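A single protein chain has been omitted from the complex, and every remaining protein chain is retained in its original position.
== chain A ==
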Amino acid sequence: MINSSLQPKLNPMFRLQWEQVQECYVLLYPEGMVKLNGSAGEIMQLIDGNNKVVDIINTLNDKFPDAGDLTEDIYEFLSAAGEKKWLYYEQ
């Protein structure tokens, strides 16, 4: 289970980058690409191996004060991203 003190790390198989032409963040991997939507991009760019889940939640809640509490959404995304093996957690 994900908890707020875990530090998600990007699976080294993937590279996250901003694509100007597509106006979105993408995850690149061998011969493939995943286009991320706006909120997925916001979360993924905070996954730097240092930020804890709680830091990501606080940062995004501060950044988007009008969006309501984002905690649920962030947990949901992180668990989906974990299943897709974009992220991993060191135990």
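Here, a residue touches a chain if its C-beta (ideal position, glycine included) is under 8 Å from a C-beta of that chain, and two chains touch if they have at least 3 such contacts; residues count from 1.
The definition used in the following text is that contacts and distances are computed from a predicted model.
Colleague: Could you tell me which of "ABC transporter ATP-binding protein", "PqqA peptide cyclase", "NitT/TauT family transport system permease protein" or "Aspartate carbamoyltransferase" is the UniProt name of the chain missing from the displayed complex?
Modeller: In UniProt, the chain excluded from the picture bears the name "PqqA peptide cyclase".
Colleague: Taking the full complex into account, what residues of chain A touch the chain not shown?
Modeller: 12-13, 15, 17, 19-22, 26, 28-33
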